[in-house]
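The other protein chains are all here in position, but one chain of the complex has been omitted.
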Amino acid sequence: MLIFTILLDGIAYGMVLFIISVGLTVTMGLMRVVNLAHGAFAMLGGYLASVMIRHYGIPYVPAAFLAAIACGALGGVAELTIYRPLYRKGELAQVLLTFGLIFISIAAMTLIFGPRPIDESMPKWLEGLVDVGFRTYPTYRLFLIGVGAALALALWFIIERSLFGARLRAAVDDPGMARAVGINVNLLFTLTFVGGCALAGFGGAIGAGILPIDPFYALRYLVLFLVVVVIGGLGSFRGSLAAALAVGIIETAGKYLVPQLGSFLLWIIVFGLLLWRPNGLLPAKTAS
Amino acid sequence: MNQPITPASTPQLNLPASGLTALRPVDAWHLAPWIIALAFYFLVPPGFHTLGTNVLVMILFTLSLDLALGFAGIITLGHAAFFGVGAYAAGVMVSKLTPDPIMGLLLATALAGVLGALTGMLILHTQGVAMFMLTLAIASIFYEVANQWRSVTGGDDGLTVPRPAALLAYFGFEGFRFDFAGKTAYLYALSVLFVWFLIAWRIVKSPFGRSLDGIRQNPRRMRAIGTPVWWRLVAMYGISCAMAGSAGALQAHAIRLVGLKSLELELSGIVAVMLVLGGERRLYGAFLGAAFYVLVHDWAAAINPFYWMFVVGALLVAVVLFLDGGLMGLLDRIAALFGRKKSGEEQASGDAK
Partner (left out) sequence: MRALPSREEAPVLSIRGLCKNFGALAVTQSVSLDLHPGARLGLIGPNGAGKTTLVNLLTGMLTPDAGDIILNGEYIEKLKAEQRVKRGLVRTHQINTLLTEHTMRDNVAIAVAERLGYAWRTLRFGPQWRACQEEAHAQLAELGVAQAGDRRVSELPYGQQRLLEIAIALALKPKVLLLDEPGAGIPSTESHIIDEALEKLPAEIAILLIEHDMDLVFRFAKKITVLVQGAVLTTGVPAEIAKNPEVRAVYLGRSQQV
């Protein structure tokens, strides 16, 4: 039965990673901008949802949605003011500036909410266990798996089936060509950025039971989010889903089976994968 | 060689005398950092030397990053791995192998350099995001090893390093004992920094250094002139990692506490901050950036550590968006305002940096 526990826990964990990282993979694939501060939006979502639940009595799910909207709005402002001048600069400038944004987010969250992690604010209906036939399993994790799967399906529909998605894929594939055929790549990017930040905020809010919210959140999980993006392949939606689930399952398996190794196993695998496929497992771009 | 058909109008080539032998008055400011460092030793009251040593260690660490990231263009977010390797190696050596600091320093430097070259061989085939993710992965692997290998590293308790033997005890000279005020440690760190600075200075002016600067600008061009790009990057990365290992070893000897913090992502980020703050590819940028960072941090963090993080973050954003070339770039612009030395000498001294 251990294998089922590992799989289910791993998938729940992977779904949280996926919801938070999927926006990052599309923005990094589209504008080739390295955004280390993406996790800060997830952290903000977690904080905002918690405040709304505790202080304003807003129910869990609407609070998560409101937090997502707020994060999306803030993401839009950040994109227009801070990120836009970065596209023309090199990778190093992007790495440094967004690293600076992480520092700012740590300081700001500490000043506002204090240095300790906030308690989970889970509603009654998510606590406890559900009978899944052969055993019982925590409701919260099943909820995460369900929400993640639903979001993945919705995103798949938007990206693969809608006009917006077609434009997006064209722009990821070849921004120059997309511009030439009249796609407003800048607007597309702003919209994607807003969507990605909103998803991150949502993921941060509902994933707080797995990735606890504290001021160092953006720095602590930064590498994990980047791993999902890079292993999956920049700009690759399917890749990020596969990579997120893989990372979730590997991390969980490592914790259950070889706890003495810590995250060592994950890092060795990441290292090997990147050497083997530097462009990720399912790269969005077909060009070499 | 073909006979050059030199037209009458071809100008004569007047090359400046090379090397450190011809120190022109305009270059006298090269002495300034060292004079300031020595003055610090003699002038500050006891108790401040350890802070000074911290600055020197961070300058050396930043200088190592300038070679890899600034000149060779290797975007690494895992340089703390090699600082940490040097620190742990030096710390363990004092307690288990030999108390002689010079031996420890040399071995720690060599170990970091070899590990750097070996990991460099693996990662320097890749480019861009994949490469800096690989540097992150290496740093994380080193971190996990240090975290789990408690018998040697002390895990998250850290490693308390015994006092090393007197500096030149190996040669039978007991005059330089590591004192409680840290004055000997300061001179030790300053000497090591000076030696490494001279090496770095020669490297960046050498054909080797120039070819790496070329690889940063345009690897295709360098391949087209027959440069073995990968080997050359591996060599520079190895040198840079050795230097980072030296900085770590100095910290182990002088501060005598080695912890997991010296392997963390945060330190890799901070050293990059110090580099851009001071200015990349300037060598002295490492001096300005690291000194500014450590000193202001020491002062501001005492007031409120989180306030300081805010300042660092805002500084980074400001430098990237508005201050190309960091503090050295700012100095250049101030010097240009006074506008005494025009293009010729500006160019010459610019090359020297």
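Of note:
All chains are identified by letter, namely A and B, in their written order; residue positions are counted from 1 within each chain.
Note that contacts are C-beta pairs under 8 Å (C-beta built on N, C-alpha and C of every residue); 3 or more make two chains touch, one makes a residue touch a chain.
Not measured: the values here are computed from a predicted model.
Counting contacts over the entire complex, the absent chain touches B. Across B:28, B:224 or B:302, the single residue that touches the chain missing here is B:224.
Although one chain is hidden here, its contacts on subunit B can still be listed: residues 1-7, 9-11, 13, 15, 18-19, 199, 202-203, 205-211, 213-214, 217-218, 220-221, 223-229, 232, 235, 347.
In this section, only the chains that are shown with their structure count from here on.
Residues of subunit A that touch subunit B in their complex: 28, 34, 82, 85-86, 89, 91-93, 95-97, 99-108, 110-111, 115, 215, 219, 222-223, 226-227, 230, 234, 260-264, 267-268, 270-271, 274-275, 278-279.
The touching residues of subunit B, when paired with subunit A in their complex, are 69, 75, 77, 122-123, 125-134, 136-138, 140-141, 144-145, 147-148, 265-266, 269, 272-273, 276, 306-310, 312-317, 319-321.
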